[in-house]
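Of the protein chains in this complex, one is absent; all others appear in place.
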Amino acid sequence: MSIELSQFIPSFLEESFEGLELMESSLLSLQPGDDEAINSIFRAAHSIKGGAGTFGFDQVTEFTHLVETLLDEMRDGRREIAQADIEILLDSVDCIRILIEAARDDTSYDEDKIAKTSQALEQTLNTSQSVTSNENSPKADSGLTLWNILFVPEHHLVQTGNDPLLLFSALADLGFLSVQAKINELPALTDMDAEEIYIGWQLELKTYASEADIREVFEWVEDECRLEISQMEAVNLPAEDVPKKEVNTSEEAIESSPEIAAKPTAPSEKDDTPSPLSQSNQQAPTANKQDKSSPKAKQEVGSIRVGVDKVDMLINLVGELVITQSMLSELGNDFEMNKVERLTSGLEQLLQNTKELQESVMRIRMLPISFAFNRFPRLVHDLSKKTGKEIELVIKGEQTELDKTVMEQIGDPLVHLVRNAVDHGIEFSDVRVAKGKPAKGTITLDAYHLGGNIVIEINDDGGGIDREAVFNKAVEKNIIEPTTSLSDSQVFDLLFEPGFSTAKELSDISGRGVGMDVVKRNIQALGGRIQVESTPGKGSTFKVNLPLTLAILDGQLVRVGTETYIIPLITIVESLQAKSELINRVSGDVILYRLREDNVPVIPIYQLFNICADSESIDDALLVVVEADGLKIGLMVDDLLAQQQVVIKSLEDNYQQVEGISGATILGDGSVAMILDIPGMIQLATHRAQRNQQVNIQTKIAEGETV
Amino acid sequence: MDIQALATEVPIEGEYSLEGVDFITNGEQYLTFLLDTEQYAVDILCVEEIRSWENPTKIPNAPIYVKGVINMRGVIVPIVDLRLKFNIGKAKYTETTVVIVLTVESNQKSRTIGFVVDAVSDVLNAEENEVKAAPTIGGCVPLHFVTGLINVGDNVVTLLNVEALQAIEKHKSIQG
Partner (left out) sequence: MTKILVVDDSNSIRDMVSFTLKSAGYQTVEAKDGQEGLTSAKSTNFDLVISDVNMPIMDGISLCQELRKMPSFKFTPILMLTTESSTDMKMKGKAAGATGWLVKPFNPEKLLATIKRVVR
């Protein structure tokens, strides 16, 4: 097509998805009598339909038309708002979403679902599906014809904004026009109203166009005029400069009558006319396909909407930085020792500027968590229906901001936790009432900032977690020994053990998919952690702790020999000086440290990494106790250095993945330091311990001992 | 016709007209360097920069010829000592020890690695037909690293394949 429409498609898609979200949330909270809500739902559907038609998403148009019709009846008051209707409309929102995504990605979709919902809509409407058709009547194949047109407008025509002369010029585009005004019925000058029209016209039009085409030019004024169109003759006329511009939407090419074929006057405009979009619901227009990038599974966009206020703040801070820089630059020009104080204060200023700038920039990537929370009303609504439990969802802190990428990845784990709360947390209404609780269960989602992190809480006022049951199950699954003594929170942590999933879930898993262990792993991959609190009979709270951004972490610098390593602060439980009496050597070379009730394996880093350390003896060694996956280990280091925020740099870009190392960073002095991969090291330690146990058991067997 | 005179008068798009340099070459250019007393060369287009030796940060359990990583303008770059990799001469680290940083693109990914050598020599121009095949026997350097040999005067320069050089074997597992 001569005007490229496809550039507007991303905007339309964004708009439509937003509209669908609006429709969904409005439908979920719709109260009878809320006219404004119904209107806005209608408008959203209407916009989607209009846009879909314009950009050629015909299936979307067709389907949405039904939805719009139903909504129209509701907003007109012709139909009462019934719960059943709302359910159908919610289903329809899903369908529209599916159809738009399928059109966008050029993939197939679940036709059954669409058909089912369509049927439901039709039944509700008691109408048969009307195909949105903007087909202009097919043009008769006319040769060059001379038409006689009588056009006598009513007096007030110009007050509608129509101008006969402009209509004629539009008519002239169809062919060769001659115009004659009829002034024989003019009233006297004094009787004329300046805002009225008293003239009629006789026109002659030589054109290839059909009568329908001609009438179309007058379509807006046809009720306000006398219009007579008669064909004079289909003539063997010289073509002259009869333009053959096809502006209307006929698919058939107007064939020139044989006489004309010989004349080379038909201009090339006809060839430029593109195939129309508005006709035929079946054709998939080419515009859509042109700029198609490879279809994406999710709408993970490479763009962010940033509030102007954030940008302005950034500009201010950069301005301050520039000032500080030129001040320092000047100081440096003729530096003398007496200027040292000014230099120091300048550098402090620089530190301040940099910190503020860093915070400000990070905030640009931050979006309110409402984007992640907004799928839950619908989810809980559907789950409530499916399980037959009465559940209310309360959302708090939805304005709390977090990094865009973190938000995109935390969605699935949160869904699983909410599902879990519905399935295992909230009891059935009768059970609740028997316990003296309100029949409706409440699930609360909350988010807030705490010390450089964001905390997301999923709370339910259900039955709480049965400590005994969890413990016994873990023993059953050989995750722990029956004799292990664990605190409550340690027991709850067992829920996240890989082996803990029920048999049914296991069959879904096949390596991926749902499971509390996957949730925990995903959270840890984001640099966060998850904790569980629960009170029997009262409910449970799952707390997810996430760093505000992925690329930066708070680290503890440690020294082993001549090497500096970084331990993520979030993993550190405590640091201590080992007391020899608490050290136990078990089954060979595994060293355990007695930390209160835990036996913590000790990892000598120098051994693991094959480097020289100051001291190789555990006695009196400095231990940094870290935790991941509910397991603790003690890392043996020579010295604790500073704590600082570090920027995580990839080791894999130019090298490869290294066991025990999760990345690298650049310290203040420009040198590189390795960041320890705590979960990885813990796994290593566990495997080692297990392997050693195996070896020992086998050795014992070989030696004839009973095991 | 004085070609050099022409060179200074006629501006070529995208190129500098260099005085005293014959800009009409058909072949490739190579950076030559020394490992012990032997001459080696790499395609000059891969050379990102030449740095003096600085102590890198060690990588745990890396092969012995991977000395560690350095910070190059914010990017973490591994340092490989070719003398240790090919077992040529003694790997000494003095003020004249040099690191040639090479960048190669493959599979839409680009990799930058620094290689420690004894010294850097000239830029060598050589046409395609001047690169001879390497003999299949002898030589310190395994054949898959060698693109060919170039005769320069009395000497032989071994042309190395940078992509092959960049391949690093996986670390031995810590569990070992």
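Order of writing sets the labels: A and B. Residues in every chain begin at 1.
One rule holds in what follows: a residue touches a chain if its C-beta (ideal position, glycine included) is under 8 Å from a C-beta of that chain, and two chains touch if they have at least 3 such contacts.
Because the structure is predicted, anything quoted here is derived from the model rather than measured.
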Displayed chains contacting the withheld chain: A
Of A:A82, A:A115 or A:V158, the one touching the omitted chain in the full complex: A:V158
Of A:T54, A:Q531 or A:S671, the residue in touch with the unshown chain: A:T54
Option touching the unshown chain, where A:L121, A:V217 or A:V455 are the choices: A:V217
Residues from subunit A at the interface with the omitted partner, ascending: 1-3, 5, 8-9, 11-12, 15, 39-40, 42-43, 46-47, 49-56, 61, 132, 134, 158-163, 166-167, 169-170, 173, 195, 217, 219-220, 223, 247-249, 273-274, 276-278
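Here is the rule we use: only the chains that are shown with their structure count from here on.
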Distance between chain centroids, defined by C-alpha means - subunit A, subunit B (Å): 46
Complex interface listing, subunit A residues touching subunit B: 563, 608-611, 649-651, 653-656, 658-661, 664, 666, 670-674, 684, 687-688, 691
Parts of subunit B lying in touch with subunit A, wherever the complex brings them together: 56-62, 68-71, 74-78, 111-113, 168, 170-171, 173-175
